[in-house]
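This report concerns only the one structure given below.
Excluded from the complex is one protein chain; the other protein chains are retained at their positions.
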Amino acid sequence: MNPADLLVWLVLLPVLLAALLFVAPEGWRTRLGQLGTLLCASLALLLAWQVLQHGPISVALGNWQPPLGIRLHADGLSALMLALTALVALPLAAHAPAWFVRHEAAQSRAGAFFWPLWMFQWAALNLLFLAGDLFNAYVGLELSGLAAVALVALGGQRAALEAALRYLLLALFGSMLYLLGVALLYGAGGVLDLTLLGAQLEADHASRAALLLITLGLLIKTALLPFHFWLPAAHANAPAPVSAILSGLVVKASFVLLLRIWFEIFHPIGLGGAGEVLGALGIAAIIWGSLQAMRQERIKLLVAWSTVAQLGYLFLIFALAVELAWAGSVLHALSHGLAKAALFLAAGNIVLALGHDQIHRLHGAAGKLPLTFFTVALAGVSLMGLPPSGGFAAKWLMLQAAIDLGRWPYVVAIIGGSLLAAGYLFPLLRHALAGTHDPRQREGERLLSRWLEFPPLLLATLALLLGLMALLPMSLLSGGMPVSLR
Amino acid sequence: MSGVTLALDLLLGLSLVWLAWRTLASPTLFGAIVLFIAFGLLMALVWARLDAPDIALAEAAVGAGLTGVLLLAALADLQQGDNLLPVREPLRGWLLQLILALCALGLFTLLTLALLGLPSPPPSLAGQVLPRLDGAGASHPVTAVLLDFRAWDTLLEIAVLLLAVVAAWSLGSHPHPNPRIVGSEVLQGLVRVLLPFAVLSAGYLVWRGGFAPGGAFQAGTVLAAAGILLLLSGLGRPFNGRHWLWRALLASGLFIFTGVALGTLLLGGGALDYPAGLGYGLILAIELGLTLTIGLTFIALYAGEQDAAEERE
Amino acid sequence: MNTLLLAAALLLLLTILAGLWRVVRGPTAADRMLAAQLFGTSGVGTLLLLAEAWQQPALRDVALIFALLAVLALVAFVRLRHEGAE
Partner (left out) sequence: MNMALWFTLVGAALAAIALHAFFSRRHPLRRLIALNIMGSGIFLVLIGLARLYPGTLPDPVPHAMVLTGIVVAVSATAFGLVLLRRLARLGRGET
């Protein structure tokens, strides 16, 4: 296959699968979904391999070149994010069916609709990672937002539906701000292609207003503090496989778009202190998110607040705008994606096995679910940024950048953030390990099937291995570094 | 510019702003919906004024028609029995009010400064589109952009439409908004007369789309309107989502569109690069498929899915 | 001739606005419904006049759609309004 065709397939195949999964009888959906996952994931990994071998790939759809036509573009950043999505999707395809079957008999409907909705989400994510056109990215944002809201609503409970409605309203509001910004950019530049726009934009009122609107819109979707308020309820009340998708992948898509827009369009024309503001908000998010996570009594809420904190790290790049920090930020997106997906799936398993997710009632739970709590600990290592995990490598790069630049507040925040993460993860493990466990309970039936326990373990292991293989993503990234950072 | 035109422009613009304000400040939800429908009508007139007949058509069908009916249906459902929704009090506290007012004012100032400072003459893609119309599958510029130059956007837009139905059905079946509907002979007579006209108009709009304003979306909305009228008058019945044929029909537009995209890709031309001479035919096929899908989609979003069991009750 | 058409369109627009005033003021749902019925007719009239005045034949199609969709809105008003919905 022509490598450029891969880009088109990566969006169209999940779209087609979503439609097929909707039409297919409910009994067929799991098998078809798993088969489709295998296909889509192989394509994504193949594309990452191609980019690693031959450098960035572009394709103009319908053979109409920009500015008239729409371009898809796969560089190192896209390749890594596509690969991350594939690596999360594969274990998920094994875990989700088992989870939906076990969760509640009445939710067979949720299990049946999970597949088409997740395929739509996957298509939207791939599109956003590949988008070279601002308006096309808008359609991608809406596709992703609607699918995410519907996935949250699969929870079915009142709390899930309320969180979904709030998420929907804010996501739509964010898209509106983004679209308004795109309208102004079109008025100023007369093109929608990212690269072309970057080459010709000037620092005038319209482009500054557009930057502000687009940034605000995408911050709402990425849930950077102070726009994080919708996230904990939505991520914590969704079914566990959905939480893994939302926290691990969906918030990263709007972040990647923001990253491209800032460093490809706006950075060349100078931003003044705007990047500093985002960096400071990132620090605030690390602190506030961690403090809130420590106060939570339910595991899923703790994990959701931890996402608020960990997303803060991503935004340090806007203040530390150098190559090292860029690599660190992307590496953090990858390792957080894997570790957080693992953690949410493990949290879902705990709820299934124990029937509750109260942290203070976990006494001795680690004895019942050794593999699941091992997964929690392993994912925690990456979230805390301990060696040799991916989280460690990412934070190390950011730390080095901050020290090189002499930005001491950032040095303190990066190190402090790890301590804070330990502050909310250790109590969880302590409760689970504390107390002697009644050995009689280990007899009898297995609490969880291996389909439920191994996928999160695999994800957590990948997050750990990422630190040992950090050179691979780094070499992919060096090809697609934005001009403004070189 | 003549005085009358100037008066018309001023009146249209000012009444649009006034209407938006009254709509959003309306004390009752019913009033807000009625005003929103009127807002759609005025928007359609403004689109006409701005030489955007395609958008005027879409707005007349959607803003003034479909969205209003969807809102009314939702309101009818919300108002059955006690309320219901976790609605918090309107925002209280003068400080919050002040901050909010400043935000709105700030947005207006920001946009005004940006708009007044735009370059002249404005950069535009018109110079790119018009010379290429001969090679495109449609001679009407907007249709050519939608289904050829930027067909990728339109394909994904159709994905969004199907996603909306999948998402709505994933919430479970919801009954018809007004279960007490009984057949009224006057209404059914009216619908019987109107129906052929609606179908005819839809066909006319698709056919015109190739060379003049119109197209699948507008035509599909007219079809949807006809379908909703059937349901409202009690002549038609909602979908049975359990039957795979309905679901296949709902997805057919997306199947056709992705089929064309993947077909052109596999033939070696590149996705959505229509082979020479086939452009017009392929675009017409896509448009016809889309019209049917869009019509069914909006009916499905209005009526919801009905379980076979529920239907029997 | 053109000015005359535009003036007529302006007049129709004013009647729509007068109707809107009723929609805002109410007080009964019947007032609102009657006013809403007026938009349909006046809207079609305005569009037809503007089609002539601005030489935009496509506006006639808009008027056609408008006439069809106005029926839908009206039927929905009557059928979906719950008793006591205010």
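Per-chain numbering from 1; labels A, B and C assigned in written order.
Everything below uses one rule, namely that a contact is a pair of C-beta atoms (placed from the backbone, for glycine too) under 8 Å apart; a residue touches a chain by one contact, two chains touch by 3 or more.
The structure presented is a predicted model; accordingly, all values stated were derived computationally and were not measured.
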Neighbouring displayed chains - absent chain, whole complex: A, B
Among B:46, B:262, B:282 or B:296, the residue in touch with the chain that has been omitted: B:46
For chain B, the residues touching the chain missing from this view: 1, 9-10, 13, 16-17, 20-21, 23-25, 29, 32-33, 36, 39, 43, 46-47, 49-52, 54-55, 58-59, 62-63, 66-67, 70-71, 73-75, 77-78, 80-91, 97, 100-101, 103-105, 107-108, 111-112, 115-116, 118, 120-122, 124-127, 129-130, 141-142, 144-146, 150, 153-154, 157, 160-161, 163-164, 167-168, 171-172, 174, 217, 297-298, 301-302, 304
Residues of chain A (touch criterion as defined above) contacting the omitted chain: 135, 138-139, 142, 145-146, 149-150, 153, 158, 161-162, 164-165, 168-169, 172-173, 176, 179-180, 183-184, 186-187, 192
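As a convention for this text, only the chains that are shown with their structure count from here on.
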Averaged-CA centre spacing for the pair chain C and chain B, given as whole angstrom: 19
Intercentroid distance (Cα basis), chain C paired with chain A, Å: 48
Distance from chain B to chain A - Cα centre to Cα centre, in angstrom: 31
Per-residue multi-chain contacts in chain C, two or more chains: none
Complex interface listing, chain B residues touching chain A: 86, 110-111, 113-119, 122-125, 128-129, 132, 148-153, 155-157, 159-160, 162-164, 166-167, 169-172, 244, 247-248, 250-251, 254-255, 258, 261-262, 265, 269-274
Chain B partner contacts - residues on chain A that touch it in the complex: 5, 8-9, 11-12, 15-16, 18-20, 22-25, 59-64, 67-70, 109-110, 113, 116-117, 120, 123, 127, 135-136, 139-140, 142-143, 146-147, 149-150, 153-154, 161-162, 180, 184, 187-191, 204-206, 208-210, 212-213
Of chain C, residues touching chain B in the complex: 2-3, 6-7, 9-10, 13-14, 16-17, 20, 23-24, 26, 29, 32, 35-36, 39, 43, 46-47, 50, 54, 56, 58-59, 61-62, 64-66, 68-73, 75-77, 79-82, 85-86
